[in-house]
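A single protein chain has been removed from this complex, and every other one stays in its place.
And now, chain A:
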Amino acid sequence: MIKQQIEDVIKRTPSSISSNPLSAVFILIALAVIYTANRFPEKGLVGPELFPTLISVGIIVFAAADILSETQTEQELTDLNFRPPAVVIGLLMLYVSLMPVTGFLLGSMLLLLVLLHYSNVRSTTLLIALSVGFPILLFYLFGRIFLIRLPEGIVPISRLLPQLPLGVVV
């Protein structure tokens, strides 16, 4: 009986890996961590490599168990359209990478304008009011009241906005 179960697992493994690629990726990452951690110069009984190695061994054990157990916990993928999330994450990455150039204020206005339009908001008044008004509101809250250093960009248009009287107190 045990022999039969082992044969079942061996037969199942290649198809399970292809149907559960994320677990396989995690095993590879854990192996890379073990390799890197064991090259740390300062080793010892309680050295810096101890904990990452222990955790990585745990990841390998549980990810392998997950591949072998073939649990059907995944969401139904066929109904999902992957294009919109790819576009949205692309826009967000563009927004963050261009922020040193555009600055927080202009970049946020452009991002909101494009994202709202992509989300099928078609009213020009709403598009402009939200994409201009909301970043200004956030700029005052974060930049002027909470004094968080937000990127100004190469054209610091945020300096044109009037100061809050609170700024004197802070």
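Here is the rule we use: a residue touches a chain if its C-beta (ideal position, glycine included) is under 8 Å from a C-beta of that chain, and two chains touch if they have at least 3 such contacts; residues count from 1.
As a working rule, contacts and distances are computed from a predicted model.
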Taking the list "C4-dicarboxylate ABC transporter permease", "DMSO reductase type II enzyme, heme b subunit", "DNA-binding transcriptional regulator, Lrp family" or "Aminotransferase", the UniProt entry for the undisplayed chain gives the protein name "C4-dicarboxylate ABC transporter permease"
In chain A, positions touching the absent partner: 20, 22-23, 26, 30, 33, 36-37, 40-42, 45-48, 50-52, 55-56, 58-59, 62-63, 65-66, 69, 71, 73-75, 77, 80-82, 84-85, 87-89, 92-93, 95-96, 99-100, 104, 108, 111-112, 115-116, 119-121, 126, 130, 134-135, 138, 142, 145-151, 169-170
